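What follows is a set of notes on a single structure, which appears directly below.
All protein chains of the complex are present and in place, except for one that has been dropped.
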């Protein structure tokens, strides 16, 4: 994708992370996002190494929530605006009320929690995309791993996981032979992979800004840098907590995660660390560019003022001299001499030359 | 609420956190705040899943402090200016003298302490509100959890907890079925929720400042930013210690907190972390805006000086030329030629055009 | 106390923390401070819940150093300039040579050490005061807790502990009923309390600077801020290590400190943390004020340069025009027309009006 | 090597660390670098204290991968662009798929992993060099230690390890008598040694910039500093993680590393820490130089403006005076006096002298 300068994207306001339902009793389920799709669709996939069944429901249909024996069940719920519907799914799988709250409260920083009583592991994280107006947007993805099943909740019907579904259908890779915890890894891996794409776009933008700064030195690029920095702060805040979560997850002995999957999750952690480290480097670059931009502007100002000083210091004394000979005294020396005019010119040229020589010596020219 | 620019709120001075009673022996009880309400009122609520009793006393009345069997007792004390009265309550419940000191010394940063001998858990934290003059204000709330009872102390009769009382009255939610530790959670949750509202107002103000900076580039917005930053520093300092307190509380095995409540407190901790992380992001934004504002002002200055230089460098030489022909020499070349005047004009126009072309080439125009 | 602007206190140099006795063998006892009082006085107090004996010795007198049975002995030594005398006290109580060195080397950052072999606990910390010239000063207080006795060493005869002595005399509070470790707590608490007073004075000064900055925007206040910042750095450095010391003291099981006293020491720790946190907030404020001051000065400069540009760009072209009509050509158009003068004036007024309109449009006026 | 100023190296863009294969299923092997050499060569060395065998294969040849008994096998693979070939080697030695991915994904920050099931230890790190255009470049080196063998993978056929091979051939040092883990140490040591060379070159460049800044005070050196800083950020990011990796490696009991080798690895860690500490110091220097440069430019600007002010304030009043006597009034005082002209000159000289004296007193000259 062609990097696009962010100042062409006026006024993009980043959605702040907050919790809108203040004032309600804790435990009240309320979707805090916008209704992004008209209806909720549920993608039901059940697979094992030999069989694969896929079906799409909407929240109007009766849903089959049974976990089939010897198969992995993956329910992908698109759209969260129907709290009753989400609650009914939650109740069927015995989800703690706090999980349901977190799924619906879509302005979260990433978090993860193990629920040993129900043998469930819950993780929520963010997916990013840049919309048509060039604004950075965020979708919250919640993943719930249980025994033999995985629930994934997302705000709008995107195709984040279509590639994974395709691989399931064609039985490509070892995904079909593995358990639900491996599916969790695959989903996490695909989300973290998408961070690289977003970061690449920003890196491209930063490179463009950098080049522009060194080409158009007299321009103020801080508005552009400010927008980029704002997005980087936002990305860092929405991604960085993942590090600690995955680290904790790998340290503690979550029963649901098999040892082999643990190795893969460590790989995901490595990637998240790379992403965060890249964000930090980019932010350092931006801070550097702010300084460079300032210095360039100062340097440009110096040049302008130097010119002003040059012209002024040369011509102001000359103007004074011609003023002297414009006075209406009758007895001004040289005035009535035939060569007086040229002698005065000679003096003025001499003064100018001396001044220019002084400037040259002081390296101001 | 409509975000309001803080520079309309002149001279608001944040109450500093300190301890006024220096010089007194430790253990002396002294209320360090202002007397905010005329009399102290005590809200006494006793409830279990079936019964609910509510009564309001003042410090003049005789108070029933007995903890009823099979019920949860919640005493909400509004107003702290009568030290004797607070001490009498403290003595009845066997509160350590240090707790009483902390309750009355209302310039505290949040802290919590477990007293295993008396099976009590004490936590103090802050509630914020913006008053009529737009100033940020702070109330200290102290909560004491004991076996079967909860005491809450606040400086002035606010309606912080009215919603919770209403839920108790109507037996909404599971609050009535739970123990005093769950009530503690509900109170903490409601206080932390109110932080979101305060932060939302500040986020709104910051957005307004940001827009103004990019619209009125030649203005100094630093006074506004300074005020916002001051409030953010204050908020961070008054909220951030809560993180560590709750974290410690969840790690250690406080006997009074049931396992299930622990899960809810972790949720409160998540919210506090979100709030603090939002404050940090807002402060980074403000620091960014300071730089942007400075750069805008510099950029504006450059433009002005560029104009000055332009006008000066064009007209100063011209003025010199016309000065030359204003000299009273008789034998100035061209002076007595019929077209002399127009030749001089031609020369002057030529000089101006050349200067403008040079400026264009150097991209100063 | 009325806050006083520090720039009225010229040239106050903070005493640097260092060790003057370099070059001497380790173990050499040498007082590194100034001789602040003419003679050393020793305040000997022995008390229990029923009895109280107080006596003042000087270093000339024979000293009774015996620890009375069933009583707490408190020796308060004022003045350290007689190394022999201090050593004799140290030898009587079996103090390690390193302790004696630390007592006499009065440019210490706070430290604490337990000596399990001799059942002694040593802590040294600083007391601050602002002298007549408004300079910040520091006294080192060393406290040594032993079984049944407490030694306190200070450089000059101050009245830091007079209030505590008064309370001992009148048997106010529970101080008389407690052991020497409680006396240690009371002394620490009184010292930490005094930090609040110092900080309050600085907070007042910072407020004054803040107001002045926003009133006199064109002045450079950085010298004042620089002095305040220097004092804050000094205070932080001299107080902050106390946090870690008390923290360690509370964690480890110092045998000399009873469990109940431990609870009180935790309270002292809370206060030290509040003080340090207040210093940090004040330093952030000062850093903020530096930026605000800079921006105000820039903003003021912009205004001045704007005026210069305005006057120059309006009058320089006009001066050129009048110069044209001052040339001595005979055939200048308009010159000999009757209304020529007024036509030129009209043109000049027109040019000025157009320039002013352009400035207004560009919002430079 | 002669330090070379980086601004002579226009537009060098640092390769960003990222993972290009987003969108592919995890486990897909794909080389993410450029094809740097035409064919893959494999250096096969088998040695013990008495024997030494060396052979070079290309990816076209059939490879002998057997680990000889009583010998150490070292396979050095140059070039990674043939994924199939790398995979076949990996399969023979039982490498985990994640290792193969990491070997081929050459935009890694350093990492290390132990695989206890297969008794393998994997470490990847970076080698740096400055190419012909003066750009900083990076090669990824992956080392895999197994029982009796060591595999080293590098992107391009460099001579990083030729010295080590030479030492093996000539049986110099104790290398030939030791096991494969000592060879790992020798390779790591040689890579870390090369960091010193790179850093020396940058230190030289920084010294040149520093000198230039103090010689040509009126120039903007920020572009050069910006480029140096960018490289330092890049180096730090690519080297610093090695510290943690080696630290962990020394703490945990990796079975493959003998105790004696551990001591040598600690030495490598010391060197890495020195390198990183030197980078940090260099970055602090650069930050310092940015400030110094800015201040120098400001100082130069002050001088220029001082001159402008001097000339203007002296001549502007004088020009006004001569203008007065150029007015066409008939009755201007002094105008018709014989000495009038000289009296006016006297007044003008007086004014100039007074102004210059004032400037001198204010130390502006």
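Order as written gives the chain letters A, B, C and D; numbering starts at 1 within each chain.
As a working rule, contacts are C-beta pairs under 8 Å (C-beta built on N, C-alpha and C of every residue); 3 or more make two chains touch, one makes a residue touch a chain.
In this text, all values refer to a predicted model and were calculated from it rather than measured experimentally.
Across C:29, C:263, C:305 or C:356, the residue that sits in touch with the chain not pictured is C:305. Among D:67, D:250 or D:301, only D:301 touches the chain that is left out of the view. Touch with the chain omitted from the figure is made, among C:44, C:111 or C:165, by C:111.
Looking at D:41, D:58, D:243 or D:274, the residue that reaches the missing chain in the full complex is D:274. Within the whole complex, the absent chain has one touching residue among D:44, D:96 or D:167, and that is D:167. In the full complex, chain D makes contact with the omitted chain through residues 163-164, 167, 172-175, 185-186, 189, 193-194, 196-197, 199-200, 203, 207, 214, 263-264, 266-267, 270-271, 273-274, 277-278, 281, 284-285, 288-289, 291-292, 295-296, 298-299, 301-302, 305-306, 308-309, 312-313, 316-317, 319-320, 323-324, 326-332, 363-364.
As for the chain not pictured, it touches chain C at residues 13, 16-19, 22-23, 25-27, 96, 98, 101, 108-109, 111, 113, 216, 218, 220, 222-223, 226, 229-230, 233-234, 237, 290, 293-294, 297-298, 300-301, 304-305, 307-308, 311-312, 315-316, 318-319, 322-323, 325-328, 332, 335-336, 338, 340-341, 344.
In this text, only the chains that are shown with their structure count from here on.
Omitting chain A while holding the rest fixed, one finds the remaining chains separated into the touching groups B, C | D. Here the C-alpha atoms of chain C line up with those of chain D after a rotation of 145°, rounded in steps of 5. One simple way to say how far apart two chains are is to compare their mean CA positions; for chain B and chain D this gives 42 Å.
For chain B, the set of residues touching two or more other chains reads 298, 301, 305, 308, 312, 316, 319, 323, 326-328, 332. Taken as a graph of touching chains, this assembly forms an open line, each chain in contact only with its neighbours along the path.
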